[in-house]
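With one protein chain removed, the remaining protein chains of the complex are shown where they sit.
To keep things simple, chains are lettered A and B as they appear, and every chain counts its residues starting from 1.
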Amino acid sequence: MTLALFIALGLPLLLGPLLGPLGRVFGRRVGWVAFGAPVLATAALLWLAREVGLPGSRVIEFPWIPSLGINLSFLLDGLSLFFALVVSGMGVLVFWYANFYLDDHYEHHGRFYAYLTLFMAAMLGTVLANNLMLLFVFWELTGITSFLLIGFLHEEESSRVGARQALLITGFTGLLLLAGVLMVRQVGGSFDLSVLLREGLPVGEHRGWLTAAMLLMLLGAFGKSAQFPFHFWLPNAMAAPTPVSAYLHSATMVKLGVFLCARLFPLFNEYELWAPLLSWVAFGTMVLGAVLALQSHDLKAILAFSTVSQLGYLIGYYGLGPARGVEYDYLHILNHVFYKGGLFMIAGVVIHSTGIQDIRQLGGLWRRLPWLGAACAVAAATMAGVIGTTGFLSKEMMLKEIFEAMRPHGTLGAYAAGCVLVTSVVKVAFAARFFTNVFLGPEPPAVKEHFHAPPLALQLPAVLLATAAVVFGLAPMLLDPPLHALSVAGLHHPSDHLALWHGVTLELAVSTGVLLAGAGLYVWGQRTQWRWARISPALRFDAFFEAGVRMFSKFTKWLTRVLQADRPVSYLPLILVFTLVVVGGWTARALAMEWRVFDWLATATGENGDWLRAFAAALISLAVVGAVLLKQWTTQLISLSIAGFLTTFYFVLYRAPDLALTQILVEVVTLILVLVLLGRFPRSAERGEHTWRPPPLRRALNLSLAVGVGGLMTTLVLWMNARPAAGRIGDWFPAHTEALAEGTNTVNTILVDFRGFDTLGEITVLLIATLGALGLLMRYKRTPEEYRQGPLGPAGMGLHHPEEGKQ
Amino acid sequence: MQIETALLIGVLFACATYLILQNSFVKILFGFIVLSNAANLVLLSMSGAPDGREAPIAGQGAGPMVDPLPQALILTAIVIGFGVTAYLVVLLYRLFLDQKTTNAAELYADQDTSEHT
Partner (left out) sequence: MMGPQSYIFERLVRVVFFLVNMVALYLLLRGHNWPGGGFIAGLASASSLILLSLALGVAAMPRILRFDPVRLAAAGLLVAALTGAAPLLAGRPFLEHFHTHLHGVPLLGDVHVGTPLLFDLGVYLLVVGIACKLIFVLAQSTQGLRALVAEEERRYSSPLEQPLEETAGPDDGKERTDAD
């Protein structure tokens, strides 16, 4: 079983990176190497499905970070195998399709198949993962590979924008998922789904945490499955080559949100928030997606919005699911795969052979592509839910369940039912439009001009999917055994046998009504030439998002310029104010809590200070204040030196002869150094200082900051000295200096012996500082303009837009 | 109690802060020198009041000794402070040669106008 799992999951992961270099050798034929991956994966998964002993489940685990409870743990049960088979089976078709679609007009075939293979591996990993952490890792990997695939044609602006939107949305919501996963782990005690499903969540004691975790994980699902308000990234992701759209954005990746809802269903479905949250969002998205699909003219946009709509239904389906389990989710998902994957591939063939994406400029392709036309007719009929296709079955069950759900859920049920009905009507209309406006009617001259016949093999996958829709639609009992075998305890409720004909029921009547109403809408649309079909600006969420990203970029630039200006005069006050507020506030709070402020202030002042020290301190203060107040640099420096020499005296008073010696010598050398520097500056530079005096307000701020820092430091020093010393580390050194270091000067033994390593580091730093200073004496040969911009160009976050640069 | 040391530290920090907040790079340099002195004194105050104590030379006098650890730290800090001051001096020299000014306000004056247009 491990081997089969490795073939299904590990092989694509290993093969992916290899395909890039292989692509350089084989050119476009590298696709056939990649084709092996989904074929082998499907075979391995089928074998696994036989071995697991459905409807049981099996966990395969390899240690990864066992100390954190994170392991390469895989859960093989009905749900994961169903999704994995959908992914790999669809993968076979898509890889086949891509091999004919990506002809020599495209470049970098190796890279494309590398991304696609890695994406498939990531998808399989996500659905098979048992450990929630592993699931998250694969989940984000699908986001990254899809980013790369959407941006594959990165020379085009739309590709880049679409890829960025997809990455930001799915990446961000993925992080929310991570937060939710961590909360579940904290509360439930395990990352492993198998454990959590077996033991359930401790609802009683951690309700708040679990609710938060559920919300976060559902937001993750909404982001991935393009639910409102994240729905807009999916249509923009259609900038990718069509095989990618067909694979990622109809059949697999966007289903991850659905998958996650299915996984979480047994854990969370009894929460009172589960049903309303999923239903309100998902059914609303469903209507929104359908309406937007009706208003679009781009072939892929129509399909993308209808995918959003269908995903809304699938997620809402889990929301309204009764506690005993849902019945027909696999049917709905399979149905969607059949028709949406097929339609995407058909759209791809049409675009490939005509170069036209706008449905208004297409028509009359039936005569040229009869096979494809038939497949499209079937797929569109499936989408519309015409009898004889899986779409009909799906819709029947959908209506039946919605009507059932109306009873327990009240308003929510009515809302859902209304949404489903509206969506179904709209769907019929744009399904009909998709087929008739592309394949029927007169052939526009543009099509005649551009058309070149696609190979039959390119049309094969779409035809296969359409055939499947018809076969299973006419003989639904064929679906029964596999779906029953794949059902999972907790999630599924044993369903009735599927049948084509249930007799004359309410659902049939409604279904017929929907078809008729949809047909009416379609006819009206054709009459009015779809002139009204235009997405209103209020619904252009992608534009809002882009504006938000631009605003954010501007905001960060502004913030960086304000907070991180490259001049000390503007950011130093900020740091100082922050320090004063935090440290000062904390100190004040601590002092106030001790209630001994006045005590130690009394003892501090009551003692007889050392008058010699006080005298020296007063002299030093005088000298330093003089250094501040004096006008000329040289006199300031001399005043400063006096302060330095007096500090030497202060060190003597503190019984520190070594310090005194060091200080006096350093003072000499520093004085000479600064004098040499000041001698270099012309008089004019010093006089020029007065013309750049800061405004009075600024001077007041500086003064108050200075006083604040001084006062804070005084308080801190007094406070620290007022605390009783509980044994000093320093007492150890004099006691042992003779025995251990054979020297009596404790300061020196600390420097060279006890803490000799510090000294070694210090002298290294001194040498480095000197070398740095010597390096400053050489100048790079560059122009003043280059100099001002620095080696990396102007400052910023690197997130600028080309439009901004022009302003 | 070392109230005079504490007050001295306060004055030094206040002066250093005021100098560092100036536009003139020379004053910032002076501020840095004062600041390193002030920091040394903070460390020194940690060794406790020296009244009635001896220098940390073992084997002399019978009285208690002052804490030698802050002294060792300060000795290191003084020398490092010298290294950094020297670096700042060379940096300031270089800045002057490149930009022909010793004043931050003047240095950024042309940039300010160019950024807002």
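Definition applied: a residue touches a chain if its C-beta (ideal position, glycine included) is under 8 Å from a C-beta of that chain, and two chains touch if they have at least 3 such contacts.
Keep in mind that this is a model prediction, so the values were computed, not measured.
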| item | value |
| --- | --- |
| Option touching the unshown chain, where A:Pro445, A:Pro537, A:Gly679 or A:Pro695 are the choices | A:Gly679 |
| Touch criterion as defined above, residue of B:Gly31, B:Gly48, B:Pro70 or B:Gly83 at the omitted chain | B:Gly83 |
| From A:Gly171, A:Pro229, A:Gly388 or A:Gly743, residue that would touch the chain that is not displayed | A:Gly743 |
| Residue numbers in chain A that touch the chain omitted from display | 657-658, 660-662, 665-666, 668-669, 672-673, 676-677, 679-682, 684-685, 688, 741-745, 747-749, 751-753, 756-757, 759-760, 763-764, 766-767, 769-771, 773-775, 777-781 |
| Chain B residues that touch the omitted chain in the full complex | 55, 57, 75, 79, 82-83, 86, 89-90, 93-94, 96-97, 100-101 |
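Just so it is clear, only the chains that are shown with their structure count from here on.
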| item | value |
| --- | --- |
| Centre distance in Å when chain A and chain B are each reduced to the mean of their C-alpha atoms | 46 |
| Contacting residues of chain B [partner chain A, same complex] | 1-15, 17-24, 26-30, 33-34, 37-38, 40-42, 44-51, 53-60, 65-72, 74-76, 78-87, 89-94, 96-98, 101-108, 111, 115 |
| Parts of chain A lying in touch with chain B, wherever the complex brings them together | 561, 567-569, 572-573, 576, 603-605, 607, 609-610, 613-614, 617, 620-621, 624-625, 627-628, 633, 636-637, 640, 643-644, 647, 650-651, 653-659, 662-663, 666, 669-670, 673-674, 677-678, 680-681, 685, 688-689, 692, 694, 702-703, 705-707, 709-714, 717-718, 720-722, 725, 728-731, 733-734, 737-738, 744-747, 750-751, 755, 758-759, 762, 765-766, 769-770, 772-773, 776-777, 779, 787-788 |
